[in-house]
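To keep things clear, I will list the structure first and then write my remarks on it.
Omission of a single protein chain aside, the complex is shown with its protein chains in their original locations.
Let's look at chain A:
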Amino acid sequence: MSTHIVSVYDEDLKYLTRRISEMGGLAEQMVAESVRALVNADLALAQKVISDDTILDEAERQIGEKAIVTIAKRQPMAADLREIMGSIRIAADLERVGDLGKNTAKRVIAVSSASLPRQLARGLEHLAELALMQLKEVLDVYASRSPEKANSIRERDNEIDAIYTSLFRELLTYMMEDPRNITPCTHLLFCAKNIERIGDHATNIAETIYYMATGAQPVGERPKDDTANTVGAFGK
């Protein structure tokens, strides 16, 4: 896109883009590390994830402040305005992703005291891989601003939902087998839910990017395969 007549305006917008990319990188790392800490019962790594979250929170605040000041100073229009509003929304989504990683990390202590079936951990790892891939791709799309790619990410969230539902069933089975599994499995259930939510945030970000690029809102229901909320109902 052509540059602004007032060149510092371009600097303001570049600052936002750069900070969003940084936040994205850190959020990705936190999620990956939280799952690794969970699977390996690595308390030190979990602690690192917890403390990293403050960096992400601070970055979100700074992006918000920069956005407000830019709106006040430059009265942005059209694509510039969408760009700035989009930065605020994406920063909020990434901050939530960080919170979810942090929440997973906090559960490491509770889960690590119990011995986890290897298979379960693998299920979680797979779920996390998909969510992280989703997050990574959406951050690439943020860099390229391609509305087509933003769309395809939005359509793919149902893979994560499907795996989450199967993990949910699996955890239920373990709990039914042995009541001593209930505590760790409940924690794992929350961890799985955290990771599944990351996919939703990635989808939010994809929708925001679509709006930033085109000025139109994506319409229609998101594809959903998350049927965990009905597992156990109607004798399923």
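FYI, contacts are C-beta pairs under 8 Å (C-beta built on N, C-alpha and C of every residue); 3 or more make two chains touch, one makes a residue touch a chain; residues count from 1.
In the analysis below, contacts and distances are computed from a predicted model.
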Matching the hidden chain's UniProt record against "Stage III sporulation protein AD", "Formate dehydrogenase", "Cytochrome c" or "Phosphate ABC transporter ATP-binding protein" returns "Phosphate ABC transporter ATP-binding protein"
Contacting the left-out chain in the complete assembly, out of A:151, A:166 or A:183: A:151
Among A:76, A:123, A:184 or A:199, the residue in touch with the chain that has been omitted: A:76
Where the unshown chain meets chain A, residue by residue: 1-6, 9, 74-82, 151, 155, 210, 214-220
